[in-house]
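Some chains omitted; the rest stay in position.
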Amino acid sequence: MAKLWGGRFEKDLTESTEDYLQSIEVDKEMVLEDIWGSQAHAIMLSKQDIISNKDLKEILHWLEKAKKDYLSGKLVLSKQDEDVHMNVEKYLIRGAGPEYGGKLHTARSRNDQVLTDAKLHIRHKILDIKKKILSLQNVFIELAEENLETPVPGYTHTQDAQPITLAYWATAYVSAFMRDLKRLDHAYANVDTNPLGSCALAGTSFPIDRRMTAKLLGFTEVHKHSLDVISSRDFIAETLCALTIHMSNLSKLAEEMVYWSTYEFGILELDDSYTAGSSIMPQKKNPCVAELTRGRTGRVYGALMQLLTMMKGIPMGYNRDLQEDKPPLWNAFDIVGKTLDVTIGMIDTMKVNEERLAELSGANFTTATELANHLVREHGLSFRECHHIVGSLVGELHRKGKNFMDFDEVDKILSGQGVKVSFDEMRNIFDPRKNIHTYKSLGSTSPREVSKMIREFKKQMDSNIRRIKSQEERIESAQKLTESIVSKVLEGKDIGGIKIK
Amino acid sequence: MAKLWGGRFEKDLTESTEDYLQSIEVDKEMVLEDIWGSQAHAIMLSKQDIISNKDLKEILHWLEKAKKDYLSGKLVLSKQDEDVHMNVEKYLIRGAGPEYGGKLHTARSRNDQVLTDAKLHIRHKILDIKKKILSLQNVFIELAEENLETPVPGYTHTQDAQPITLAYWATAYVSAFMRDLKRLDHAYANVDTNPLGSCALAGTSFPIDRRMTAKLLGFTEVHKHSLDVISSRDFIAETLCALTIHMSNLSKLAEEMVYWSTYEFGILELDDSYTAGSSIMPQKKNPCVAELTRGRTGRVYGALMQLLTMMKGIPMGYNRDLQEDKPPLWNAFDIVGKTLDVTIGMIDTMKVNEERLAELSGANFTTATELANHLVREHGLSFRECHHIVGSLVGELHRKGKNFMDFDEVDKILSGQGVKVSFDEMRNIFDPRKNIHTYKSLGSTSPREVSKMIREFKKQMDSNIRRIKSQEERIESAQKLTESIVSKVLEGKDIGGIKIK
C-alpha cells in the first residue's frame, strides 16, 4: 500500500528519505495514546453525525484490535509508514477497508493528532517525575528529622563558613525542590489543553465538538486558536525548562556527594551499591552515580538547547522542523527520571560520619561570625569594627598555626585590641553544638526553626500528593468513559443518549 | 580605606584581581534598590532594638544623601570597592563614621543583600516586559479587527495550505503571547519573596524580623529557608526561560516579516522607518529590524545557556560563581525589551498588500481540502478516498500548468474518477473569500470564531493589566511606607508606635 497522502505524487521516496522522515523511535512511546485519541475522535464524529453508527462500530472494532495486537507484540510500527498515525490508520484501512477505515481521518490532521498524542503522554510523564521528586524530598525529610542537632560545617565558597545542622542542609534541598514541583505544575497546566480539532491549521467545515473530545481525553480545557495550537511548542519548551532547572539542582547535590565522600572531606560514605570500582586500582570505590548525574546534566541542558534551536526563526504554521520537539523531551524525562531513582537510593543509604562532622564543624574558625556578633552585643562596637577585630584575630591565629580552642592565645590577642571575652563565653561561642542554637531568625539553622520548616514542608508535600492524585483520577475517569462507550458501541448499544460534557 | 572585609588579610588584591572580581557594570542598575533595601534593614534593626534610634537616624541620613548624590551624579561606583554594597557602605562609613556606619551590616551579609537588590530590580523589569507584550498584542488585535475577512494564504511547511484571514493570523500571535505573559507571571511570584535576613547562609543570632522587611520592600512573602535562599538562582533561571521562549516567538514573527516583505512573496511592505538601505546597492530596502530580531534571539538563548552552565555542579552555599547570575538576565531584559519596542512599531506601520493576498490565498490549490470535505459530504465517500481523488486532480492540473479556476478541466478530470461537482459548487469551494466562512469549528479561521476569540483575548488582556497595576501599587505603597518612616526618623520623630506588618 502506498503512502496515504500519495495522491498527487508520481514517485516514491528514496530509502534514505524514508529513513530521514520517519519518527518511529519517538512515536512508539505514544501508540496507546494515539489509539485513545482516535477513539475519542471517532466517537465525537459519530455523536455529531459526521459518520454513521456503522462507521463508528467498524472503526472502534479495529482500533481495539490494534491496541490488543500492539500490546501482544503483533502490531509492530513500520518505518515505511512514517509515524504512529499512519501505522494505525493503515492497520485500520487494511482491516476495515477504505470505506470505513478511511473515515477516521475526517476533520482532523496529523498536525493536531500528534499534539494530542504528545500531550496525553507528557501528562503522565510530568506526574511520574513529580512523584519521584516527592520521594526524594521524603528521604531528606527523614534524614533531617533524625539529625536536627547534628552539626555540619556550613560552606560558602567551599570554605568552612558557619556551623549548621545536617537537618538544615537536608531541608535546603527539600525547599528548593518545592519550586521545581511548582514549575512542573505550571508546565502541566500548559500541556493539559485539547489541541484536537484544530486540523491542519484553520479548523474545519465539519460540525465537530472539541469540548467533547476534551472530556473524553481528560483535558481541562480546549486550546482554542487552531493556528496557534499547530504552530506552538512552548508547552514542550516550558516542560523542558522545568526539568532543566531541576537537573541543575540534582547536579548540585551530586557535586556535594562527590566531594563529601572523598578521603579528604570524609563527611560521608556512599553505600557500595551506589559506587563502582576500578578495573586497575583494587582499592577504589568511586562515586560513579553522582559523577554521572553531574555529567548527564549536560544531556538535559543539551536537550533544551536542541529544542530552542529548532524553534528559532521558523514561521507560523506547522513546519516539519517541529517533529524534532519530542526527542529532546523524551530524552530529558528519561535522564531526570533515572537520576531521581538512583539519587533517592544513594541518599537513603549513605552513611554520615558524625565524628568527622563534629570535628569539621568547629574547626577552621567557623564560629568567627558569632564571636563578632557577641562583641557587637557586649561591647557596643559596630559590626564592621567587630568584623575587623575578629578578622585580625583569625589572621594571627592562622599564621601561628593555632585556632579558637587556644583560649589563652585568643584572650591575649583580643586583649591587645582592648576586647575582653571570658573563657565561659568562649566555650559557648566556639562550640558548634551550642552555637547552632543561638540562631533565632526565621528560616535559620537552629533546631527550632528547622522543625517548624519541616512541618510546613510536610504540609506542602501532602498537598502536592493530593493534587497529583486528583490529576490522575481525572485522567483515569476519562479513560474509563472512553472505554465504556467503546464497549457499548462494540456490543451494538446505542450511545445517542449519553451526554459527554 | 582598605577592603571592609580585610581584617585577616596581609596583602592587597592585584589590579587584575580587583578588575576580575568587581561587578560594577552590573550592579550600577541596582543602586537605588540597594539603598531601599538598606533603609528597610536599618529600620527593622531599630524597631527590633538591635541598633539605637540615634544609630538609625545617622544611617538613614547618609543613605538618603547617598541616594541624592547618586541621582545627581556625585556618587560614582568605584571598581576598587568591588560592588554596589561595598560602595554604599563605604560612603556611609565615610560620612557617619565607623561607629554608626559600621552598624548597618549587623545581621546581614552581602549574600542576602545582593539577592534583595536583584529581586527588587527584576520585579520592575518583568512588569515592564509584560506591559510591552500587552502593547504588541494590542497592535495585533487592532489589525485583526480591521481584517476579519481579509483572506491570507495560510501556510504549513511554508507552502500554501488553506485560505485563512489576516485576523486569524494576527490573533495567533495574541494567543501565543498570552502564555508568555503567564510564564512571566509565574516567574514574578518566584522573584517576589524576601531573601533579606538569611545572612551568610544560616540566619543570625540577632532578633531580626524578616516579615517586617518583607513589608517594607513590598515582598508578598518571606523566602524562609536561609541556606536555600543563598544557594538558589532558579528565580533567575525561570525568568530567563520565560524570556527565552518569548524571544523564540518574536523570532517567528521576524522570520515572517523578512519573507513576507520580499519581492517574491509581496504580501506586505515594511515602513521606511523600520528598514535600512545598502551602502552600495541604491535600490535596497532591507528588513533589518526583523533580521536583527532573528539574530538577537541568539543573545537570549546564549544568556540562558550561560546561566545554566554556571549553575551546573556547584555545591550548596554561596559560591562566587553565582555573581554571574545577573549579567545574562540584564542582557536578556535589554534585548527583549528593545525588540518589543521596535516590533510594536514595525507591525503597527507595515502595509499589507491586499491585492496580492487575494491572489495568493486562492492560488496554488489552497482550497483542495474543502473540495475533499465537500466530496465526503456529498458523495458518501470516506475522507481518505476523497483525499486521494483530489490529490490526483491536483497532480494532473499541476502537470498541465492549470489550476482550480479551470472549471472545465476540473470537471473533466473529476468525472473521469466518477465524481461530479457543479460549477456553482466549485465557485463556493474555490473562492477563498467564501471558503473561510465554511470553517465552523471552535477556534477556527471563520470571522465568527475569530471575533469570539478577540472578545476573550481582550478580557484576558484587561485582567493582565489590572494584575500589573495591583503589583505596581503594592511596590509603590511599600516604597512610600519606607520613605514616610525615613522622613519621620530624619525629622526626629518617634517610630516606635508604627506597626509594620
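Read from first to last, the chains carry the letters A and B; within each, the first residue is number 1.
As a convention for this text, a contact is a pair of C-beta atoms (placed from the backbone, for glycine too) under 8 Å apart; a residue touches a chain by one contact, two chains touch by 3 or more.
Computed from a predicted structure; not experimentally measured.
The complex is a homo-oligomer: 2 chains are shown here, and the full assembly described by the structure file contains 4 identical copies.
Keep this in mind: only the chains that are shown with their structure count from here on.
These two copies of the sequence, chain A and chain B, are related by a rotation of 180 degrees on CA atoms, to the nearest 5. Note for the complex: chain B touches chain A at residues 4-10, 89, 93, 98-103, 105-107, 111, 154-158, 161-164, 168-169, 171-173, 175-176, 179-180, 182-183, 186, 190, 197-211, 222-232, 234, 237-238, 241, 244-245, 248-249, 251-252, 254-256, 259, 294, 297-298, 301, 304-305, 308-309, 311-320, 369-370, 373, 376, 381-385, 387-392, 394-395, 398, 436, 438-446, 449, 453, 456.
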